[in-house]
Structure formats: C-alpha cells, structure tokens
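Here the complex is missing one protein chain, while the rest keep their positions.
As written, the chains take the letters A, B and C, and residue 1 is the first residue of each chain.
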C-alpha cells in the first residue's frame, strides 16, 4: 500500500511538499520570527517574504528608516530559502539521505548588498530568484521593495551545500 | 571666557568628544539595542563592539548558531561607526554646520560579508578599521570573532556622506 | 550666431553628443582596445559593448575559456560608461565646468563579479544598466553573454564622481 502511494507522488508534488516544509521551517527561525518576517510564497524559481515596519527595526530614529541589518536579514532569508529549493532540484538523483543531509547543511558563503534607497515604508517585500544552481553551490539574487514598489536594496549571495 | 575655553580644546579632544557621542548614539539604536550589541571602544582608527549569544539571535535551532542577519547587523554597525569617526577627521576644514550635516547623513552604500565559520559561541566581538577615507566616501573592513578568538565572518563596506 | 545655435540644441541632443564622445573615448582606452572591446550602443539607460574571442584572452588553455580578468575588464568598461552617462544627467543644473570636471574624475569604488558559466564562445556582449544614480555616486548592474545568449557573468559596481 505504502509503496503504491509513494509511487503516485510525482516529482512536482515532492518539490511542493519540500517547499511547504521549508516555508514552515524558515517561519520558525527565532531571529526572523522576532522581526516579523514571514515567507508568503515559495516555488521552484521564486521566493517572496514580507514584514511590517515596527519600532524595534529602526536603525536611525531621526530618519525612521530600517536598520541595514534588518534588510540584510530579509535578503539572506529569501536567498537561503531559494537556494534550498534550488539545491533540492539540482541534487535529484543523489541518494535520498545524502540529499537531505546536504540540504540541511546549506550555508551562506558570501553576500553583497547594495543599499539603494533609505528603508522607509510600512510593509516590505523581499524576493529571491536563482542566478546559478549546481551540485555544490548556488547563487541567488535578492531585492527588497516597500509598499510603494520602490526598490530599497538589491543583493547577490552564494550558498554552499 | 567662552572663547578662551574653546581655544583650549584641542582637535584630539574634539574628536574624543565626538567619539563618545557616536558611541552613545549607536548604543541607542533600537534594532541593535534589542540585539544587545554595545560599542565598547572607539578611537580614530578602530571600533570594537560586543554582544552575547541569546536565544532570539539563533538562525538555525538544530545547530544553535547565529543568524547571518545578526552577523551582518554587527558588522554594519561597527563599519558605520568607524566611517563616521573617519569622516569627521576627513572633513576637517569644512564649515562646522556642513560637517555635522554630512556626518548625520552618512549611509551604507554597499557591503560584502564572507561567512567563514558557523556562528557558535557565547560572546562575540565585532571590530572595524579604515581601508580608505576621503571627502565623499569611506571604505571599512570588519571582522567578527567569538570568545575563542575564532574568525566567524569578515566584511567590507562602502559608506557615503 | 553661435549663441543662437547653442540655444537650439536641446538637452536630449546634448546628452546624445556626450554619449558619442564617451563612446569614442572608451573605444580609445589602450587596455580595452588591445582586447578588441568596442562600445556599440550607448543611451541614457543602457550600454552595449562587444568583443570577439582571441587566443590572448584565454585564461585556461585546456578549457579554452576567457580569463576572469577579461570578463572583469568588459564589465567594468560598460559599467563605467553607464555611470558617466548617468552622472551627466544627474548633475544637470551643476555649472558646466564643474559638471565636466566631476564626470572626468569618475572612478570605480568597488565591483562584485559573479562568474556563472565558463567563458566559452566566439562573440561576447557586455551590457550595463543603472541601479541607482545620485549627485555623488552611481551603482550599475552588468552582464556578459556569449553568442548563444548564455549568461557568463553578472556584476554590480559603485562609481564615484
């Protein structure tokens, strides 16, 4: 019975299940949870997360703008989720346990952030897409917009697994 | 009287007063205060800040390591403080009000972070030094070590004023 | 006569003249000329340059791929040309001599390059667009494709003027 049921789960469905698990996992990370950051959408080629402006996210009380570290956190989160989703597909064919071990050890190697506009707004949306995905590393591009669709920051990060 | 007193304040003393003010200012930033990050030492060529491990700074509950965003926040904070201190010296000769306006508008343009080792530890120290300082921009180099003096992350950032 | 003629030159025409001069200027730079890199198109928001594969541009004789330095050169060239064109528009209103002086002193502050695919091909196209443009600095995004439209490398650079 179990085998037959397993057999009926397609690759797409498996990827969808993984994405839901990753979404739940990322939404439970202590630091981003404290910040109110939530992954909203997750597919094989795009991730979207949101967070609202809050007093404790302020970096400059006179200008009432987001701290650069908040922006870095949001970009690294969507980049990491995108990398995990990409790695899952890229590691197809790898023995199941091995694949899980490698996705679990995924880590950011480096990240560049360009702060393009002061972080003013009430609701911020972070998105990530894949620039490169291979058997060992993955490169993602990330953006942060406010509710007026202004581009606040852009980033590029490299992940290893 | 006032003039005579002013005359007795040397450039070094003025820089020292500015550094104390910057230290106080940085230690009151909502986001870094919530994180427990405190600037300890501030001189014309080096900044040191500290923070202790806390449950809400965790990025991966299984590995019990710092979130990459926490590391980015610490590095951007010491880099920014170093840049302000450097800009103050570089803008010597600029009319007083102008100098203050420009230091207040100092902003991160871009930052690169290299995550070199998982963020394990109980007490973390972030340091910054100047790579370049001019009339418009400043480049700083930053490092994060744990209490065992292991290098967790290194960064480079460009600031404008 | 001269004054009247000048009066009839629109801002768009002035920008077009500058772009032609920049194109000529960039195409005469010794290092890029030796490499066969030529700016083909230049507008207010996009720059395109081309170069053909040549034996002396090889970085790995066994793999017959471009040297990473060749790619960096192409990306910095289109990024710099884009920045000059962007700065010209951003500095509108600045006294004419001042504007020229500042555009002439434009310099790369920092650049990140992501090498996404081995540099194989016969004809390479480098493009640049503006991510941010202000009174002091400019951030550009660059890409290098081969004749099969494969993305070889992507970059981000910050320029000061």
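Going forward, contacts are C-beta pairs under 8 Å (C-beta built on N, C-alpha and C of every residue); 3 or more make two chains touch, one makes a residue touch a chain.
The structure presented is a predicted model; accordingly, all values stated were derived computationally and were not measured.
Considering the whole complex, the hidden chain is in touch with A, B, C. Looking at B:44, B:89 or B:131, the residue that reaches the missing chain in the full complex is B:131. When the full complex is taken into account, the listed residue touching the unshown chain is B:139, out of B:18, B:139 or B:160. Of the candidate positions A:15, A:118 or A:160, contact with the hidden chain is made by A:160. For the chain left out of this panel, the touching residue among C:15, C:58, C:89 or C:151 is C:58. Touching residues on chain C toward the chain that is not drawn are 28-32, 34, 55-62, 67-70, 72-74, 76-77, 80, 104, 107-115, 118.
Contact between chain B and the absent chain runs through residues 112, 114, 116-117, 131-132, 139, 141, 151, 154, 156, 158. Where chain A meets the chain that is not shown, the touching residues are 109-110, 112, 136-137, 139, 156, 158, 160.
Keep this in mind: only the chains that are shown with their structure count from here on.
Ranked by how far their CA centres sit from the centre of chain B, the chains are topped by C. Shown for chain C are the residues in touch with two or more other chains, namely 112, 139, 156, 158.
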